[in-house]
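Input: a single structure, listed below in structure tokens.
Note that one protein chain of the assembly has been removed; the remaining protein chains are unaltered in position.
Chain nomenclature is as follows: A and B, assigned in order of appearance, with residue numbering initiated at 1 for each chain independently.
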Amino acid sequence: MIGNHPRENTENILEVRDLVQTFSQPYGILDRLTGKPRKTVHAVNGVSFSIRRKEVFSLVGESGCGKSTTARTIVRLLEPRSGSIVFDGEDISAYSPTRMMHVRKKMQMIFQDPYASLNPRQRIKDIIMEPMLFHKTVAGKEEAHAEMYRLLDIVGFRPEQAERYPHQFSGGQRQRIGIARALSTNPSFIVADEPVSALDVSIQAQVLNLMMDLKDEFSLSYLFIAHDLSVVRHVTERLGIMYLGFLVEQGDRDVIFDTPLHPYTRALLAAAPTLDRERTGDPLQGDVPSPIDLPPGCPFVSRCPRRMDVCSRERPVLRKIEGRFAACHLYQ
Amino acid sequence: MAELLLEVRNLRTYFELFRGTVKAVDGVSFTLEAGEILGIVGESGGGKSVTGFSLLGLIDPPGRIADGEVIFRGEDLLKKSAEEMRRIRGKEISMIFQDPMTSLNPLQTVGRQLDEMLALHTSLSASQRRNRAVELLTEVGIPNPADRLENYPHQFSGGMRQRVVIAIALAANPGLIIADEPTTALDVTVQAQILTLMENLVKKFGSSLILITHDLAVVSEMTHRVAVMYCGRIVEEGPTKELIRAPYHPYTMGLLESIPRMAGTRLPRLPQIPGMVPSLFDLPRGCSFEPRCPRATARCREEIPEMRRMTGNRRTACHNPQTAGKEAADYDR
Partner (left out) sequence: MTKKDGFFQSEFFHNFVRSPGAMAGLVVVLFFLLMAVFGPLFTPQNPYDIGTLDLMDAYKPPVWMEGGDPAFVLGTDEQGRDMLSAIVYGSRISLFISMIVVVLSCIFGTVLGLTAGYFGGRLDSFLMRIVDIQLSFPAMLVALFIMAAFGRGFGKLVAALTIVGWVLYARTVRSSVLVEKKKEYVDAARLIGLSPFPIIVRHVLPNVLTPLIVIATIQVGTVILTEATLSYLGVGVPVTRPSLGLLVKNGYDVLFSGLWWSSVFPGMFIMLLVFGINLLGDFLRDEFNPRLK
């Protein structure tokens, strides 16, 4: 592990500033001929947050809120439209694939769908050894094998299972193989994109426990993407709530869960089904608006039970209120 | 005591596959009263969806209903002809599926699909049917219902589509609605809308509801009674509140424990059920849960436990049920 964190003095492993991500919708010859306007999906609209070393930070929200796009942009699977991504002291937002190379082995990802995230034609051992052989984090084939068996053991497999193919494993087992692959280059930062949402409840607990054990053992920081609030509450230290590509509230776990301020955070917490309480109040009405034409004011204005006149005119910014950040005119 | 609407006795649905016989549902019995909401809960492979499909006779080869009775309003549905079942489906019993996109025809307007259901199962005239369709869409909370009748399914959002599906399911005022993971594909805020809607409508229309889901939290908020399934069998059944407060079966216990809480103290580690669901081709000889069970004894390895009555209205199939409730958590953290 020595030498893995060259800038141990910097407090944050990741700092994201004003991250913007857009996608243009397909614009074919027919659209051009009929004079249709070009449409742009505003997926992420100026998101800023930072993650401390050995911390779990979560991005929470419903589908289409931009949380996964944010994650995929941070690991540079997508090119950011604008904004900066400072990882381990380096702004990687404009790095070429070659310059990204030494960053790649320090940031890895755990994926949502255990049935799609492993190449069905690769043996388990090759899936796990490929990253370390590519980055030469091991001296040679022999060391790679030893390291592969060590990782398999850590995530709970017997050595002979290394010879098998992904289809011979269950969803939960595949997710553990995906975790072993993510660990194979000895990273310091892992993006986990809905890592347990495709798993059965009893298997969820196993995978979450494993991820938390590994966090201590490997000194990992996690960016955890999830829609399940109870899972987030269990794993995270701080979190941000996203809506329509905006961060609407951000702060420490207990502050957010105990005293949510933003009306969307409150609605989200109230809507989550739980074992330990009755559902209270009316559920939030309506649907998330289209990310193609963003409303000029607050992104939440169309569904907000406490909207005011100013909300449809002016877009609120994140301000520090009562120990957390919230973007809402109620508190400005 | 309310009227008994449905009684399922010893239902067995088997699938004959290349690698052997899968007993997807293996001796399931339960009852449902008029107006009652029953949850069937379990993980994938538990047999909860196959149970739902079996009630409606919707099992295609290589599957077959090997044994059992499904007595609905005094008549055994499994003895009905295909023609009779077609008349029962939609009119007496309707079904709501997980993915609203596949249960609606993408090439027909929503109005046409509602009208079809009404024409098939009611004796209303064309104009009455149109009025009824508007009423139904209003009922499920779709704004501008008269205009929306002309829209196609893709013009609705996921939540709105599921409302349309519910409207169609309610069209003939069926006695029983079977909802198979109706909100799994939806976001939490939309899920909350749909669950509240279903709860209110079932009450208003006087229907019974079987809610099939993997989500114990949804079950705990929605249902009166719950049956927990594991490997094709019901392992525990009883009034929802009591069962969740103090489960008898170690599997139920494990499931409940492994769900992180939204309030209260945060455990450093989640209690977890060890291992995984056994292959349905190769089930243990005794209790299916024995290999994962912290309370297993030699007897559990040899003998499949029978369902037996416990206190009150509760039943469980376990040789060593949890007695005093939660303080006896046996799972490792």
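In this text, a contact is a pair of C-beta atoms (placed from the backbone, for glycine too) under 8 Å apart; a residue touches a chain by one contact, two chains touch by 3 or more.
Fair warning: this is a prediction, and the values are worked out from it, not measured in the lab.
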item: Full-complex contact with the absent chain, from A:Q21, A:S93, A:Q108 or A:Q206; value: A:Q108
item: Touch with the omitted chain, as defined above, among A:L118, A:L151, A:A226 or A:L261; value: A:L118
item: Of A:D31, A:E130 or A:E237, the one touching the omitted chain in the full complex; value: A:E130
item: Residue ranges of chain A at the interface with the undisplayed chain; value: 72, 75, 77, 97, 100-101, 104-105, 107-109, 111-113, 116-122, 130-131, 134-135, 164, 168, 178, 181, 185
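Quick note on the criterion: only the chains that are shown with their structure count from here on.
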item: Whole-Å separation of chain centres (CA-atom averages), chain A against chain B; value: 32
item: In the complex, chain A residues that touch chain B; value: 62-63, 170, 172-173, 200-206, 208-209, 212, 227, 229-231, 233-234, 257, 267-279, 282-285, 287-288
item: Touching residues on chain B, where the partner in the complex is chain A; value: 43-44, 157, 159-160, 187-193, 195-196, 214-218, 220-221, 244, 254-256, 258-264, 266-267, 269-274, 276-277
